[in-house]
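As structure tokens, the structure follows; a few thoughts come after it.
Excluded from the complex is one protein chain; the other protein chains are retained at their positions.
Residue numbering begins at 1 within each chain, and the chains themselves are lettered A, B, C and D in the order written.
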Amino acid sequence: MFLGKVIGTVVASQKEATLDGLKFLVVRRLTIDGDDTNGYVVAADAVGAGIDEVVMVATGSSARQTRLTDKRPCDAVIMAIVNTLEVDGEEKYRKE
Amino acid sequence: MFLGKVIGTVVASQKEATLDGLKFLVVRRLTIDGDDTNGYVVAADAVGAGIDEVVMVATGSSARQTRLTDKRPCDAVIMAIVNTLEVDGEEKYRKE
Amino acid sequence: MFLGKVIGTVVASQKEATLDGLKFLVVRRLTIDGDDTNGYVVAADAVGAGIDEVVMVATGSSARQTRLTDKRPCDAVIMAIVNTLEVDGEEKYRKE
Amino acid sequence: MFLGKVIGTVVASQKEATLDGLKFLVVRRLTIDGDDTNGYVVAADAVGAGIDEVVMVATGSSARQTRLTDKRPCDAVIMAIVNTLEVDGEEKYRKE
Partner (left out) sequence: MFLGKVIGTVVASQKEATLDGLKFLVVRRLTIDGDDTNGYVVAADAVGAGIDEVVMVATGSSARQTRLTDKRPCDAVIMAIVNTLEVDGEEKYRKE
């Protein structure tokens, strides 16, 4: 998984029928210290994540191992909202 | 998924038999702000995308989770046409 | 899929038994305009591609969705020979 | 697999229900000589790895081939703790 911050939304009305009801969020990749990068992914939201929250994203076939994404053409899913990130003994992020 | 813009087509008459009927489009990768990059992928079209449209592309085994691509040697599929992309509270793209 | 040019061959006599009979070709990755890069992949050939031909390569589990590669430890397959590549309204490549 | 060093933890209370009980560790990618890089992954721990240990990480669908991660939206798993790494005839790392 990688760490990301939810920074936006994608709306798409014309899509594979099985994707109806899925919410697509833009997730900016974060560095190991929780800082922004230019990388991103559009991920389906399986946990009710909100803008500016730090999340974990699973990709590939693992992104389909949720009830919402099972058997759907979806290769990235937000599967957890991060409470705390601790690296090298320092707290780099804490959800408020 | 990543965001891309449809910029071309690939025609291939000599191919795996199961790929007959699939349309292959060249998709340029876009940045998080909807700008062009040099990256691209050739993707099967599952949604009737047209040249210059902004789309979402799913890759890997997830690309085979559509009726058109099921069990085919295809690792990228256009599974949605984007209506709007909003990032950091700004609308970066709106389909006309 | 990505676009590549067939530029070489790999011969390997000591290998997984299930790979007997597969032909392994070296494929140079091409840019979106059909130009050379330093990237490459060694791919199984499912379509009878020849040296210098421009081809499409599928990777990952999708590379096993052909009769020749099914259930084999093979993560890249040439699944189509390109006739024409058109990008931004220009023909970038045409098979002679 | 790649080699990494366990450098932190991620706590996430709001997540896919199937992930309950999994421990998520931050793993810094190491070079071929066992040196630090800026790359990282958040991986589920299948072997009881501790902070500062050098481990092997498997990604993709292979990350689900453990009892703890089976059928879960998890794309990276620590599947071994490294005792020794020998490269070019030199011992680059030995677990104390």
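Everything below uses one rule, namely that a residue touches a chain if its C-beta (ideal position, glycine included) is under 8 Å from a C-beta of that chain, and two chains touch if they have at least 3 such contacts.
The structure presented is a predicted model; accordingly, all values stated were derived computationally and were not measured.
Colleague: Determine which one of C:I32, C:V47 or C:A63 touches the chain that has been left out.
Modeller: C:A63
Colleague: In the whole complex, what residues of chain D lie against the chain that is missing from view?
Modeller: 1-3, 31-32, 46-48, 56, 58-66, 69, 77, 79-88, 92
Colleague: Using the document's contact rule, name the residues of chain C that touch the chain not shown here.
Modeller: 7-16, 18-19, 24, 26, 28, 38-43, 60-61, 63-64, 71-76
Criterion: only the chains that are shown with their structure count from here on.
Colleague: Between chain B and chain C, what's the gap in Å when you average each chain's C-alpha atoms?
Modeller: From the centre of chain B to the centre of chain C is 20 Å.
Colleague: What parts of chain B, by residue number, touch at least two of the other chains?
Modeller: Residues 60-61, 63-64 of chain B each touch two or more of the other chains.
Colleague: Graph of touching chains, which shape: line, ring, star, complete, other?
Modeller: line
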